[in-house]
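Apart from one protein chain that is not included, each protein chain of the complex appears where it belongs.
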Amino acid sequence: MLLKILYTDQIKLKRSPMWLAFLFMPIIPALLGTLNYSANIEILQNEWYSLWTQHTLFTCYFFLPIMIGVYCAYLMRLEHGSQNWNKMLSMPAARYQIFLSKLIIASTLVFLSEIWIAVLFILSGKIAGLTAPVPQELPMWILCGTLGGMVTVSIQLLLSLIIKSFALPVGIALAGGLSGLVALVKGFGHIWPYSLMAYGMKANAPQEISSNGYSGFVLTCILYIIAFTAFGSLWLSRKDVS
Amino acid sequence: MNEIVHTHGLSKRYGEMLSVNNVDLLVKEGRIYGFLGPNGAGKSTTLKMLLDLVRPTNGEIDIFGKRFHRKNRIEILKNIGSLIESPSYYGHLTARENLRIFQIMLNVPDANIDEVLKIVRLDKQQTKKISAYSLGMKQRLGLASAILSFPKLLILDEPTNGLDPAGIQEIRELICSFPKQYGMSVIVSSHLLSEIDQMAEDVGVIANGKMLFQGSLSALHGMDNSKSLEEIFLELTGSEESL
Partner (left out) sequence: MKELLKCEFLKTRKRYILLTALAITTADLCWVLYGNYSEDALAKGWMMFLYQLPLVNAIFMPLLSIVTASRLCDLEHRGVMLKQLCYISSRGRLYDAKLLYGLGIIMISLSVQFITVFIGGKILGFGGVFPAKLYFPYWLFTIVPTIAVYIVQHSLSLLIKNQAIPFFIGVIGEFCGIFSMFLSQLPLLRKLLIWGWFGALQFVGSDWNRETRIANYYLLDIDWIFFTITVIVTAALYFVGRKLFCESEV
């Protein structure tokens, strides 16, 4: 049934070129970040790692969280409009699967964005003349970034489900992105939900090897995702459809 | 005759207000049940409770002879089609694409889409986006998605809303054919007493959340043969009460 719901959610996204924004957005830091890197090459001496900080800095704390916020708001908006919940929730489908399906769709887009960011990163580095091999940690950054991004997705889906306004959850996503930066600087970036994406992508310290490895990070992400998904499913199950 | 829906003491409280008060709805299989009442009487709320869109504060619901709860919810909902309040649709998609979504979730054959589009006469408009549809066309689409699985039970809330006189007659004839042709039982809630008069076999009259009358249409007429249905209805529900 989940697969069926996923397929129907795909149909709902027809003629919705939202994903284009996720295509354009990473090009900007790739282009300009690389230019900046080339211009300041005497200061930025860590080659690939310095380039990575250029590419991910604003992306992780601002633009990805906001874009995720907008996308999740849009996904939920499709159902809030035209009293579509009346129809959706009278379908023979488990309520948690409806939430889960949207989680999977948004997370897939985050994953594709991460891959695109990686592709642009490698291309930019080559164009900037970096001869050292591409960092081996890159796949891990991408995967961990996706996992951390899924935490943001689950929060934003929940917020957009509960709050019918479009802009308010996006405003919260903005605040969340900022709070992620604060949390990282203050040292609790490994447990604050909004900083997990940046933490996973190692946006500020790409060469740092985390002392407890990746298992702690993965566990934290999974726990958050389960918690928010469970809350969202519970809300869908219990709340009266007005 | 089998009872397809039977509620026992169904109630819904919103804060101080009892929007549905101890309602014992009884719908017989293979018949058309007209659900009448003024605005705000509790019709939509009652129907929503049958679809698990609203949780009852009190009371039980039996559908298809089974007690409705969490465990058999999906089984039961598979056999119910509905159109509640206003038609639900995704404006940026075409009629066909909208129906495809429900077809997949209800697990019914592709051919059903063509059939229901023909039944509601939208087959020539199926490639237009719903945002370009008139109110009447949206209503027809809502009806199409309700009958898509040719369910055992059809729940229709104001199905003739927004339709022109020809459309109203068409839909009325359609609804009348559903029990005979497809074996469906139908609950129709409406304001249009003349329509219910021509469609329903059984009626329930609700006002202020309380069921004031339930029985056959002829019995309702029989309450006072000298009066029209409208007069009987207004007397029952109190003509000043509208909202």
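Going in written order, the chains are labelled A and B, and every chain counts its residues from 1.
The rule we apply is simple: a contact is a pair of C-beta atoms (placed from the backbone, for glycine too) under 8 Å apart; a residue touches a chain by one contact, two chains touch by 3 or more.
Since the model is a prediction, treat every value here as computed from it, not as a measurement.
*Asks:* Can you pull out the displayed chains that the omitted chain is in contact with?
*Replies:* Its contacts among the visible chains are A.
*Asks:* From the listed residues A:7, A:62, A:214 or A:235, report the one that touches the chain absent from this view.
*Replies:* Residue touching the chain left out of view: A:62.
*Asks:* Looking at the full complex, which residue from A:122, A:174 or A:218 touches the chain that isn't shown here?
*Replies:* Once the missing chain is taken into account, the touching residue is A:174.
*Asks:* From the listed residues A:32, A:127, A:162 or A:226, report the one that touches the chain absent from this view.
*Replies:* A:32
*Asks:* Take the complete complex as the reference. Which residues in chain A touch the chain that isn't displayed?
*Replies:* Output for chain A: 18, 21, 24-25, 28-29, 31-33, 35-36, 39, 58, 62-63, 66-67, 70-71, 73-74, 77, 165-168, 170-171, 174-175, 178.
By our rule, only the chains that are shown with their structure count from here on.
*Asks:* Would you kindly tell me how far, in whole Å, the mean C-alpha position of chain B lies from that of chain A?
*Replies:* Comparing mean C-alpha positions, chain B is 42 Å from chain A.
*Asks:* Tell me, which parts of chain B touch chain A in their complex?
*Replies:* Per the stated touch rule, the residues are 48, 51-55, 73-75, 77-78, 80, 82, 84-93, 97, 100-102, 104-107, 145.
*Asks:* Give every residue of chain A touching chain B within the complex, in rising order.
*Replies:* Per the touch definition, chain A meets chain B at residues 4-5, 7-8, 11-12, 14-16, 78, 81-94, 238, 240-241.
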